[in-house]
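With one protein chain removed, the remaining protein chains of the complex are shown where they sit.
Letters A, B and C name the chains as they come in the text, with residue numbers starting at 1 for each one.
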Amino acid sequence: MTGADPVGLYRTVRLIRRFEQRAIDLVRAGQIVGGIHPYLGQEGIAAGVCAALRPTDLVTGTHRGHGHVLAKGADPARTMAELCGRETGLNRGRGGSMHAADLSVGVLGANAIVGAAGAILTGAVWAHRRRGDDVVGATFFGDGAVNEGMLLEAFNLAALWRVPVLFVCENNGYATTMPVAGAVAGTITGRAAAFDMPATVVDGQDPEAVHAVAAAAVARIRAGGGPELVEAQTYRFDAHHTFEHVVRLDYRPPEEVAAGRARDPVDIQGDRLAPHRRAQVDAEVEATVDAAVAFALAGPEPDPAGALDHLYASGLTARAGGGQG
Amino acid sequence: MTGADPVGLYRTVRLIRRFEQRAIDLVRAGQIVGGIHPYLGQEGIAAGVCAALRPTDLVTGTHRGHGHVLAKGADPARTMAELCGRETGLNRGRGGSMHAADLSVGVLGANAIVGAAGAILTGAVWAHRRRGDDVVGATFFGDGAVNEGMLLEAFNLAALWRVPVLFVCENNGYATTMPVAGAVAGTITGRAAAFDMPATVVDGQDPEAVHAVAAAAVARIRAGGGPELVEAQTYRFDAHHTFEHVVRLDYRPPEEVAAGRARDPVDIQGDRLAPHRRAQVDAEVEATVDAAVAFALAGPEPDPAGALDHLYASGLTARAGGGQG
Amino acid sequence: MRLSYRRALTRALADELARDESVFLLGEDVRVGASMITSGLCRRFGPERVRDTPLSEQAFTSFATGAALAGMRPVVEFQIPSLLFLVFEQIVNHAHKFPLMTGGQCAVPVTYLVPGSGSRTGWAGQHSDHPYPLFAHVGIVTAVPATPADAYGLLVSAIRHDDPVVVFAPAGALDVREDVERLAPVPFGRGVVRRAGDDVTVVAVGHLVHDALAVADELAGQVSVEVFDPRTVYPFDLDGLLASVTRTGRLVVCDDANRSCGIAAEIITSVVERVRLAVPPRRVTRPDGAVLPFAPGLDRAVQPGREALTAAIHHVAKDPT
Partner (left out) sequence: MRLSYRRALTRALADELARDESVFLLGEDVRVGASMITSGLCRRFGPERVRDTPLSEQAFTSFATGAALAGMRPVVEFQIPSLLFLVFEQIVNHAHKFPLMTGGQCAVPVTYLVPGSGSRTGWAGQHSDHPYPLFAHVGIVTAVPATPADAYGLLVSAIRHDDPVVVFAPAGALDVREDVERLAPVPFGRGVVRRAGDDVTVVAVGHLVHDALAVADELAGQVSVEVFDPRTVYPFDLDGLLASVTRTGRLVVCDDANRSCGIAAEIITSVVERVRLAVPPRRVTRPDGAVLPFAPGLDRAVQPGREALTAAIHHVAKDPT
């Protein structure tokens, strides 16, 4: 791996930040139905990890998945269109925030089920390797996911079969309202050790630190060293889900939130750029995000007649459910 | 805990041994339908662990479960009747080998689903504790089960909530035909460490060694020290299931089988008794097992009219399935 | 008393927690009450009886089974209907089977509560299932209350019941409010005629009861529609329905699950095994194998709606005998 590209990392964290903020606006405006799980505050993780990957490498995201999708290279405009449920979206408006996928850039999808994606990614990477493709995979998940048996089974399978996967735990301290200490007996890295996987803890608020750790791990993994885990310690700046903007849930002390927000990955990385360079990137990002929103809102809504399009890849057609018998 | 009772331990391992051998005879004779998973060779584990428990303590067994049921104090005659599908069986013939249960002696049942019982036992023990009962629980499972996510979730829950449970892994080297090394990344004890549970490895062929380790662990657990794991290393002397007596599966080298069989828990414990004492116990056990077989075979088969008895504890009745519309 | 569906569920939980020490709640974010159902209960009953769990659905579902075996009456809340897929083995293979397999040595009184089942607009494919027919198939008591009073009464009955019970609280019903005089347990397997009529019997499940009533009102004068709400889909009140359908001779079933092997099929078959209908019955359901697409217009298109129900009623009513 080459060293970090400070500008590139900044561009990505800034893009995710502004994308999320604009998406929240669109939730408020009723243009994104169902709300989103904002990635605000955690941008450095997706940015740092994906910068360590190649375009042909594979990733899976989470319910809090826009950052992963964008960092891996999906078009922001089509991603925003997907959130708005438009025909022009990545998934033709069929997936929405929690299922945004772009297989053409190696994004096997955000996944709304906590802990479910790890084994899927492991299988996909294994299949590519069997064909001789030199890919690795990175699967993102939260601190809540390390208590899901299905993810722990995936740790075992990947480790046992030495599938080249980087397991990336975004430890933001909470699973919805549940603090890590109330949910995780032992430690997150101890979960990896149990399956003989090396594990590294990194400051998730520092994009370059994440990148350095991920790049080193990916290099070892690609060289055949077997899967690894990275625990990126981070903080969620906003709500678990935008419904919290409407309904107040009381579970994080205000001082904690303030302290968490003080270490902002966008600023940490931005401060590494010359001010004019940073301003330049900000302007580029702003233009990109403006265009993304415009593209999204201009896209047509899908025709209800196609509601069951792609239900079966085989072309099997399902009987409709209406009163037609 | 008091020290081991050498005669008691011997009686238990000998009882399980002879019970299993007679059960295999009954399989061959067509009196036990569906076959069994013989516990031969692993007797020292159930005997040692259950000797460290009180009558009010709880256990769950496995598909290879007769040893657990007997060691915890179920009546051998009613257990054998259960295997033979008789109305006089522990479960009125409704459960059979893989589901034999006797709640009156704290056996919540053998369980045919690998890895499933740990969380059930954890919940049951927790419930008793909430009521103020000073019970602990022991849940048995094989080396195969440590790769089941549901069991690993149970480790986490028990450790997190400090539920007084002893997790007993019977590592007999294989899950059916799969060797441990082909299935377990990392180690079995490492699975416990991941959840901050103390773990001890013990020679499962030595009933007194098992008892010593289990008694110490149970004492700590009962005193509020939180759950622990014991890995008892053992060897299965016979088939995974009696169907292997009919269909030869080739997966264990003969030398390995010979070496495994050389360390017989019945002899290891038996050699600690004076020969006449041993002979005395053997005779007692023989009488018990003879009586069990006789009792089992004399029991009536359940009346098919009661096939759905107990389907609902609430007394709800199900529509029958026959042609009666 | 004006009662919302949500508050009715909260009230049922509170009343049972107060009444019976063996009742406790288990689930994700139940202390804070992220689902808006358990709000306030932790303050009143404490964190031991309103237990937040790690994200370990399989383990906590089986933990509830064990606690029930030991005499407790757990209520397990699931945040998403499809989490029931994740614990299907734990419910069907263990909780449901223990009484028979042990020859009657035990009972497993657990309630599984799913607040917001079916489509919550915009939550897309993995959050919008309505899998009550799966539980009717395996034979687990399954309630789908339509009204606040029934939400209260069926949840209370579930908690007091000696076998596992799944309670689906459809997202489409959570905002329903009604004036309730008396809160009381509602028995299982006892449906209710929500609106009397002579021409066509419409069986509607859960939130669709309200759609059926609206359609019936709209059609008043043209077709006299009787609306039957089964309240529990398993056991199903066949006698109650037969009383209606033997009068009307015409049957439409409207439910929000997939069509194939759904509850509509079960209801229609149970009827035609016993009664000759005047005209062929109709189903208004989700399509076979439905996956709900994200875009709101697509999501709606996949759900059974008033238009399809109206069309089916017209069709059945017009059909010459």
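Observations
In this text, a contact is a pair of C-beta atoms (placed from the backbone, for glycine too) under 8 Å apart; a residue touches a chain by one contact, two chains touch by 3 or more.
Everything quoted here is computed from the prediction, not taken from an experiment.
In the full complex, the chain left out of view touches A, B, C. Touching the missing chain, out of A:T122, A:N147, A:N172 or A:Q205, is residue A:T122.
Only one residue in the set C:R51, C:K97 or C:R194 touches the chain that does not appear here, and it is C:K97.
Considering the full assembly, C:V291 is the residue among C:A169, C:L241 or C:V291 that touches the omitted chain. Considering the complete assembly, subunit C touches the hidden chain via residues 82-83, 85-86, 88-89, 92-93, 96-97, 100-101, 124-126, 131, 133-134, 136-140, 234, 236, 257-258, 260-266, 268-270, 272-274, 276-277, 280-283, 288-291, 293-294.
Not every partner is drawn; the one left out touches subunit B at residues 32-35, 82, 85-86, 91, 93-99, 111-115, 144-145, 147-150, 175-178, 182-184, 240, 247, 249-251, 301-302, 304-308, 311-312, 318-325. Listed by residue number, the positions of subunit A touching the unshown chain are 89-95, 99, 101-104, 108-109, 111, 113, 116, 118-128, 130-131, 149-150, 153-154, 156-157, 160, 308-316, 318, 325.
By definition in this document, only the chains that are shown with their structure count from here on.
Comparing the CA-atom centres of all chains against that of subunit C, the greatest distance is found for B. For the pair subunit A and subunit C, the distance between mean C-alpha positions equals 34 Å.
Spacing of subunit B relative to subunit C, judged by their CA centroids, is 39 angstrom.
A straight line joining the Cα centres of subunit A and subunit B is 44 Å long.
In subunit A, the residues touching two or more other chains are 147-150, 182-184.
The residues of subunit C that reach two or more other chains are 53-54, 56, 58-59, listed in rising order.
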